[in-house]
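Below is a slice of the complex: some chains, not all, each in place.
Per-chain numbering from 1; labels A, B and C assigned in written order.
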Amino acid sequence: MSDARVVVAGASGFAGALAAHLVHRHPRLELAAATARADAGERLDRLYPRYRVPVELTLLDPDDPPEADAAIVAYPHGAAARVVARLMEAGQKVVDVSADFRLHDQSAYEATYGEHGAPELLGDAVYGLTELHRDDVRGARLVANPGCYPTAALLALAPLAREGLVGDVVISAASGVSGAGRVVGDRFHFVSVDENFSPYGVEGHRHLPEITQGLGELGGDGRVTFVPHLLPIDQGLMASCFVSPPSEVDAGELQELYRSTYADEPFVQVVPDAPGVREVRETNDCRVCVATDPRTGRIMTFAAIDNLWKGAAGQAIQNLNLMLGFDETEGLR
Amino acid sequence: MSDARVVVAGASGFAGALAAHLVHRHPRLELAAATARADAGERLDRLYPRYRVPVELTLLDPDDPPEADAAIVAYPHGAAARVVARLMEAGQKVVDVSADFRLHDQSAYEATYGEHGAPELLGDAVYGLTELHRDDVRGARLVANPGCYPTAALLALAPLAREGLVGDVVISAASGVSGAGRVVGDRFHFVSVDENFSPYGVEGHRHLPEITQGLGELGGDGRVTFVPHLLPIDQGLMASCFVSPPSEVDAGELQELYRSTYADEPFVQVVPDAPGVREVRETNDCRVCVATDPRTGRIMTFAAIDNLWKGAAGQAIQNLNLMLGFDETEGLR
Amino acid sequence: MSDARVVVAGASGFAGALAAHLVHRHPRLELAAATARADAGERLDRLYPRYRVPVELTLLDPDDPPEADAAIVAYPHGAAARVVARLMEAGQKVVDVSADFRLHDQSAYEATYGEHGAPELLGDAVYGLTELHRDDVRGARLVANPGCYPTAALLALAPLAREGLVGDVVISAASGVSGAGRVVGDRFHFVSVDENFSPYGVEGHRHLPEITQGLGELGGDGRVTFVPHLLPIDQGLMASCFVSPPSEVDAGELQELYRSTYADEPFVQVVPDAPGVREVRETNDCRVCVATDPRTGRIMTFAAIDNLWKGAAGQAIQNLNLMLGFDETEGLR
């Protein structure tokens, strides 16, 4: 007997498939349905053998959704909002893994992503970077699950931003290929990615407004430059952040600041040496390290996550656990 | 009949082996000897089958070096200086691929690398970032071949630095594993590197003094933060540079500045989009791209090289060509 | 409260570290000690961050072993036998992950591996390919955990061998680098393995006697050719087996034979299409597929495992579960 039944909508994408896996193996959740569009009718364990979810993907009829207590929506941005609205009307609590409810401001959203499908819900959505908004997540009916880059960058920078130390920041980040979603095309063909490494989105990546919004709420002033790079790995994301603080900072106090900020966090570890993404592979953990550059006064902080776990489906489960009154770590160890 | 005979000393390491390959296939050079310590007696084409150099590695006796016109020394730093001195005494022109003659200031060298083995030669050494010091290289008897990170970073930043625009710079770089040399140990074991990505040398990488020296000569003021990362690839290096210029810069003029700076360079291409390291694999090319971040006024510039070619052995041949009066590109196409 | 305390001896190697991880997270086991030689004093979660085992590696004194109910010994072959003997004298049940007790015949062992350290125990050792020797494992005090290649090959071939169909077999196998253990040297340096693929042990791999012994017990006649290849991945092993059966075989009956053989096995799945090693990564599963080549009458059978899990530490836990009277799958899902 499960405590709650959960629909995963968009279970044929990378994040959705992992969400279905995590729901399926969760001790207190039951997978009510896993839905997909093009792949409806296909078995999920044939599409993603390693996730071992023995169910057939079904088509989601938004007017007659599967009976469930909650839903994780892993649609492409733009397509998610209307489905989220219907599922909420059907009484389900929703974690939206898309970008549709991450930006509070409709015009900011539309400048980046195009017309919004359910702007009336923007006010209800809680930004689900769990460690920063845990109490709000607990009471939320709709959680906007953060993007992968914002998750790592904000966890790396939050302790500094709250102290007013983030006046100006460069975020040089890198992600494995699964972060781009199950997009088919030359760009993510094995031969394009193998033995390669390259910056992208230099002209302005769509995660930037989400990062600046997040930093702004923490007290940062938003002078952010953010450049992601594509890594020849499947899962893993590193945010390397370079902060020019307005005033000098003591190295020991800095370590203490980070340690105390995350001391009680089940999924954030402050580590003494720069972490590698391999350390967090297939986990919901974020490993953070902070250091100073005495020559320039700059603060450097690094955060490593698995982009599909803490950067997408893992954090979705973490949020869902809180929304349903469970322990936050349930099903994620 | 070759025009010049060349010894490659230290040909069992990654850079030295490639140097031996490039000398061997060079239309105007002859490989007089390829030397090694631990691997002496081994055939080079057995140690590095893909380089197809059918010679036996020999021990170098510094007191009785092989007869030759020139030498490429690819020893570890610290060990190179004394050998370089002996080869020069024997009348050979030398390109030193180690770090021993890159820093002009002996105390700066010794702070990073330990005691210097031939400080009397520091004044003779020309810093061989060819595009920046071509005329000096032409007349040099000793060229200090630049480090891989400095090569990419300085080519990315030189046009800005000369215009006085490099007041403050973050260099977030990444290199394939061969950049660390043929070092044996857990850290470069396949299982440690595979599916991983991680910053290192955060506390101060030894290429930093070389970068600040180079920027200083170009007019930069040295407020440099430099953090390298280890990539799960064998060859390839990206320097992603973030510059806060003292005054506003016009985007079009910036492109023009880069284009004109490198217009006549055979090995530097200014490209419109951020390059990938795969584009320069197994070439001596450096691909540079510049962009502005209008939100913050920052300038971003990216340079991709193959760390073993332009970042080591390729540039060594480029320099040797000039020292011997050949066309700079000979044997490198 | 745990049901049993377990020592992992040799926890600094790849298989031993995973064994320590699996014991540590096991609901009914407690990690009594994790021992190592060169790395004693080091924390296991520093050596293998991703395994999250927060203990310090200690030196094992065979004359005064840690108090425990059982031990997993992951020493190099040759070094294991004597330690196993001491731990058994101390009353511990032992799963030996080394090769020391896999071959029943002392002279066969010594022809391949050198002098045996505890030949008096050879008669007590049960060969722990769980699916083939489950009942014996249950009652065993000493289990010889199979090699990674024999595990995959024997699971692929067992249904055929029992039917007397394995008269002559070619096993062309491939393994990720972790299968070679945490051996340091040029051969497993990232740069040697990356973008490479190569046969090895062509003159006779030491897993061959183990495969022929296993096939012999199942009814095969031992005309086995076995060639492994090194894959540029960290974990994963494929055994591709080509059998020339003495008589014609019906394709449908063959599928049914495999399906019925493994129908009740928790860790073996007979799949319709050739599996990929990615499907079994970080699991204790073996995925098997069988097909016929109507042109030649040959039977082809493929088995994919994770060499560190089902091929080493995972199967060790599976065996330990049975020896301790637990459910076989405990701690392995």
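As a working rule, a residue touches a chain if its C-beta (ideal position, glycine included) is under 8 Å from a C-beta of that chain, and two chains touch if they have at least 3 such contacts.
Computed from a predicted structure; not experimentally measured.
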Copy number for the full complex, please, knowing 3 are shown in place.
-> 4
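As a working rule, only the chains that are shown with their structure count from here on.
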If you tally C-beta contacts per chain pair, the winner is A-B
Any idea which chain sits dead centre by C-alpha averages?
-> A
Per the C-alpha means, the centres of chain A and chain B lie apart by a whole-Å value of 39
Geometric centre distance via CA averages, chain C-chain B, whole Å = 46
What whole-number Å value describes the gap between the mean CA coordinates of chain A and chain C?
-> 37
Hunt down the residues of chain B that sit against at least two other chains at once, touch-wise.
-> 192, 194-195, 232-234
List of chain C residues in touch with chain A within their complex = 25, 49-50, 194-195, 275-276, 278-283, 333
Residues of chain B defined as touching chain C within the complex | 14, 177-178, 182, 184-186, 188-195, 232-234
Residues of chain B that touch chain A when the two form their complex = 168, 170, 172, 174, 176, 192, 194-200, 202-203, 223-225, 227, 229-236, 238, 240, 242, 244, 273-278, 281, 289, 291, 293, 295-296, 298, 300, 302, 304
